[in-house]
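Every protein chain of the complex appears in place save one, which is left out.
Then we have chain A:
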Amino acid sequence: MSGSPPWSSSRWHSSQAGFVPHHATSNSTGRLEVASSPPDVQRSLSAANIAGHSSLRGMRRLEARRQMEEANFLSSKARSQNLNPPIDLRMLDYVTAYDDNLMCPICRCPFLDPVVLAECDHCFCRDCIRQTWASTYSPLGPRGDCPSCRTPAKLGPRSATSKILVNITDDLLVRCPKSEDGCKAQVKRGEVQDHVNIYCGYAYMECTADDCELHVLRKDAAEGCLHFGVSCLDCRQSMQKASLETHWRVQCPDRKVSCELCKEAVFNREWDTHSRETCPAISIPCPGKVFGCNSRSKRSQADVHAKSCTFAKLTPMLTAMQQRMDEQEAAQKVMVRKLEVLEGGFQAVQTILSTKQEDPDQVGADESRIPLLTGRPHQRGDSGGMLDAMVVETDVGAFVFPPPSSSSRPSSELVHVRAGASLPPLYSAPMAPGPRPADLPEPFTMDFDMASPFPPPAANGPYISPLHHLLSMHESLRDEMSRMSAALQELDGRQSMQALNENLRTREEISYMAAQVAGLSRQVHWLTSAQLQRQQHGGAGRQAAGAAGPSGSDIAGAGAGVEAAVSTAASALRGAARIVNAGQGMTMRRGLSEEGRTKL
């Protein structure tokens, strides 16, 4: 007994007492067991009374020991549950293939605690349906629409499905959740929690040593306490003995693990490159896989296959071709984009031209403005002011842009004239709005629907050039425009400068004149005041100077006249100054508006 691990001994004892650890969830089992033990004790006590006093003590000791073992088992089980948290049964790896009918429509796993909705007979996991209906909570219990058929339903107290469904789903084989750690067990789903809690060698339990409180894998528990420091022989890292095995298997970079396929020992740190590049036994696809060869062979025999496989032989060429095709496709995309831009520009030019063509007067005005375009124009349609078509002759050819709303003017056509072709017969007769006269020379005309958003086919060589020609004209016009506006600006600046200079001079003159006038008025003032004084002084001796009197008043009157004249001159000067000022203000304003225009 002493050699066997403690968990097995306690199990043996508990099964002696009629305890069955399977087929019940662990928590409820624990409670049941504790509750059932007192009657057992009483029964054995009464039996001991009958047997006699001496055997009574032995029986008691036995009973006490059994109880202690049981308590130990239960507490160790509870502890192991703490160490091994409950398993999420939905995340398990199912070994047996199961039917779609055993799958909950919500979580897509085999039913867990399935319930059936009485209203529509659809089954779901209890948790899934509760979670679905969590938002539509009612105090009468969970209710809502069936997720499968939208029938209003509720979860009653008798909603559990029949036992057979529970049994079928609980009997599905799953891999132990510790399979990554090394447990190879495959158990029924209903028992997997017990497997981990009680049997699984890769689940944790408490260390068997009395003074050690760390946990240890169950399979290592029999070896005594492994919680002492060691250092890995390969990488010299120090750790506890208990975790050495995991370290060797997963982490240690310097330990060699044997490859399952080629039986070769490989360093852990080289494992990736080994499986990807070197392992001769691993199965790799044919190099011509992308081109259709589906065969796989071991790496060591890949060359043999490649020699016989047509796909593998063609692969380098096919890859190169694919690459070239991709490149060309990309280039084509760029070209398409360019073409779109050009088309847009062409259409813009066309709309400009056709709007100008709407009004013949405006065309006349345009002639002066666009010298490049109408350098050698042959305008027809002077009869009745109705312009049928505008013909522009160029070196390459001449073509006509009809207005877009050409439905009313059926003679919208593109006239293509070779250089040197006789023009006069073509244009001598004014074209009447209506069907094109039949006597027009056919070789020179060609119907072309300009209202279509798509350009003429590029195959007809000459039609590419009008587009280019128009675009270049557009560009040169733009240049011309910018040159003109620059010249205008320059001119304007010069003019305003000149006006300013002129203004300055005029103002100086005016102020000089004003000063002169002021001096004059002062002199006159002095003269008049002297005259007045003389008159006052001579008031007494007026009789005496009777003859001088009339002459004095004459002087005063003359003084007043001079003063009036001077003031008129001053006001005139002021008026002149006002006019000059106003003129300056006007130039200023014009400068401002000019600036505004250039900004716009």
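Details
Simple rule for what comes next: contacts are C-beta pairs under 8 Å (C-beta built on N, C-alpha and C of every residue); 3 or more make two chains touch, one makes a residue touch a chain; residues count from 1.
By definition in this document, contacts and distances are computed from a predicted model.
Between the names "DNA replication complex GINS protein PSF3", "Transmembrane protein 231", "Vacuolar protein-sorting-associated protein 36" or "Ubiquitin-conjugating enzyme E2 2", the one given in UniProt for the chain missing from this structure view is "Ubiquitin-conjugating enzyme E2 2". Contact with the omitted chain, checked across A:R61, A:R150 or A:R478, is made by A:R150. Residue A:I106 is the one among A:L56, A:A71 or A:I106 that touches the chain not shown. The residue from A:R90, A:H247, A:H274 or A:K298 that touches the chain not shown here is A:R90.
In the full complex, the hidden chain is touched by chain A at residues 90-91, 105-109, 128, 131-132, 134, 145, 147-148, 150.
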